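Please find one structure pasted underneath; my questions will follow.
Missing here is one protein chain; the remaining ones are kept as they sit in the complex.
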Amino acid sequence: MNNPYLPYPVRVESIITETEDRNLKTIKLVFLNSEDEQKFQYTPGQFAELSVAGEGEIPIGIASSPTEKGFIKFTVNKVGKVSSYIHNMKAGDIMGVRGPLGNWYPWDLLEGKNLVIVGGGFAFTTLRSSIVYMLDPANRPRFGDITVVYGARFPGLLLYKEELAAWEQRDDIRMHITVDGTTDPNWKYNVGFVPAVTKQKAPESENSYAIICGPPIMIKFTLPVLTELGFPPERIISSLEMRMKCGIGICGRCNIGAEYVCKDGPVFTLEQLSRLPNEY
Amino acid sequence: MTEIYIAKDKLPATIGKLMSEHRVYGPVFEGQYHEFVELKAGDEIDLAYQNTRLSPKGLFHPHSEKMCQFSLAKDDPEAGIMKEAPKDYSPRIILGIRPCDAKAFRLDDANFDTPTIKDPWWTQRRATTTLVGLGCNQPCRTCFCTSVGTGPFDPSGLDALLTDVGDGFMLQAVTDKGKRLLSSMSDGEPVPPAVGEEAAALKQSAEAQLGTQFEPKAIAEKDMLELFNASFWDEVQFSCINCGTCTFLCPTCWCFDIQDEVYEAQGDRIRIWDSCMFPLFTLHGSGHNPRNLKLQRVRQRFMHKLKYYQDKYQDGVACVGCGRCVKFCPVNIDIREVARLMSATCVCPA
Partner (left out) sequence: MQGYTERIQEAARRLLVDKQVDVVIGFRKGTVPLMNEPFLAKNVDQVRQLYWDGNCGMNLANYLPKRTDRIGIVAKGCDSRNIVIHLLEYQIKREQLYILGAPCRGMIDRRRILASLEGKDPSSAEEKDGVIKVVGSDFEVTLDRQEYLQENCSICIHRNPVIFDELLGEPVPEQQNVDRYPDVNQVEAMSPEQRWVYFENLTKTCIRCYACRNACPLCFCPTCFVDESRPQWIGKSIDPTDTRTFHFLRAYHVAGRCTDCGSCERSCPVGIKMRQFTKKMEKDIKELYGYEAGVIADQRPPLDTYRPDDPQQFIK
């Protein structure tokens, strides 16, 4: 019988430091068995459990897009036992991946729509997956205007800096990169908190969905901006974090009300969240 | 064959014969209380027991379960790769389980045996185990099975049901598994009509004794957020010491933690019982804890058992009224009282 707790073995191909404070690293993983890669069919928005034998497992959003073949990427924040161990891993090391887990951004609903993506800090991982997915030539025609507001406290803390700069140059996506503040005289982009920049750029809410991922404080102040711009709760989408262990809705710990964040989420609309207890 | 009679003096031989062909588990008194053990020659099964201290959920979902194993030896090419751990699924018979505990397994199935994901160890143990229940002639004062959708003679979780009629047992098959078991038992006698009547009378008397102590339907009909924000949680939570007694003794509590345990160059990934009562249960790596306060954790347990489970599966409450939490909570928090508070007509803040 299939054991959903058994991870696929993977090899670390590279691990690079994303941020100036060295707290975020992007790890690129390759499946040891090609049939495992076939089984790991994922959709942007999903996560996986990264497994290190002897240390444990952690639930991390998938940062790569399914349009990128031959590898999967995760950006890991160093907060505890397993993430610290992963940060110290080297190319060639063996670990495990279980997944893909969770639900995904509602791509069927997003067909033909405009998208406003708002991200803050290191919550940008599944948003990268989504942007790479949408910008792929096979997918771009399916979507309308794409507007992105992404900010961090200062330039060194932005993820995927080179890709951000490249997207900013494109004309099929409107990038608004911002930082809370900077002393860099060569900073080319915006300066201001994400909620303020979102309000300033005032993306169109007509025929639009908003996807928002970020620290609680950013979400708290951006939601009123989106609401004022005309986004109703059922068209504001968010991805939640929770302490998880099994990731498949069995160990019981990640519930909000009757929903498991790992199985019924982590993607929820604001409308769904408004019907759940405020315990997350 | 669907029903047989076994005289009490013939029971040991009957059990002995079952033991020669299956692994048989029965309630045995050890130390201070009864527990289900795999019977060996000479073990004394006690079918006059009330109930085991720990629920028999441990027979399907043990406290510690090896999930995978791995080597960490430097020269091992497979080091760091998780491997399956071998398990024994040879057929088992659980003899004398109470109907409430057996019904609990049906409620747990909703969690472990879903359309999309199946827990391999729970489901395979369930498939290879025959549950022979024992009806409760004399329910305890802390029992309230009839209030939560089961009963002292409820066959719904069982493969076969024993009724103690004094000089012997009536054994009735409930499922095909039960029928197969009875067919394999050559030493049963036909059931005398008086025994059948006696069994029916015992069932009626036990159910009448239990009565109805609260209405889970009333809780199902309430608005989830209204219950969540009710003011009575503050009073309910004060005495709680956030230990794991209720969750570990409860047959419908299944939450677990996953731990890697390493010894020199090899290790196991194990799962162990965990409890929503423990502060660490929902602690994020960032340090944020959505259930930082005891009130939130106490509320979570009762909301999950009596409300969220009803909403999610439309199959009643995640409670079978076994009464273990009522008997053994060190501070006497009584789920029946909490259920009454939750089902009361007005939950407006005081």
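Letters A and B mark the chains as written, and numbering starts fresh at 1 in each.
The rule is short, and it goes like this: contacts are C-beta pairs under 8 Å (C-beta built on N, C-alpha and C of every residue); 3 or more make two chains touch, one makes a residue touch a chain.
Bear in mind the structure is a predicted one, so any value in this text is a computation, not a measurement.
Annotation: of B:232, B:313 or B:328, B:328 touches the absent chain (contact as defined above). The chain omitted from view is touched by exactly one of B:47, B:243, B:295 or B:344, namely B:243.
Counting over the whole complex, subunit B has residues 31-33, 48-50, 53-54, 63-64, 138, 140-142, 235, 238-239, 241-245, 247-249, 257, 259, 261, 270, 272-273, 275, 278-280, 326-328, 330-334, 336-337 touching the chain that is not drawn. Along subunit A, the points of touch with the absent chain fall at residues 80-81, 84.
Assume only the chains that are shown with their structure count from here on.
Of all residues in subunit A, those touching subunit B in their complex are 1-7, 9, 32, 51-58, 77, 79-80, 83, 93-96, 216, 241-243, 245-246, 248-255, 257-258, 263, 275-277, 279-280. Of all the residues in subunit B, the ones that touch subunit A in their complex are 67-68, 70, 72, 79-82, 84, 111-112, 114, 117-120, 123-124, 224-225, 228, 254-260, 262, 267, 269, 271, 274, 276, 281-288, 290-291, 296, 300, 303-304, 307-309, 311-312.
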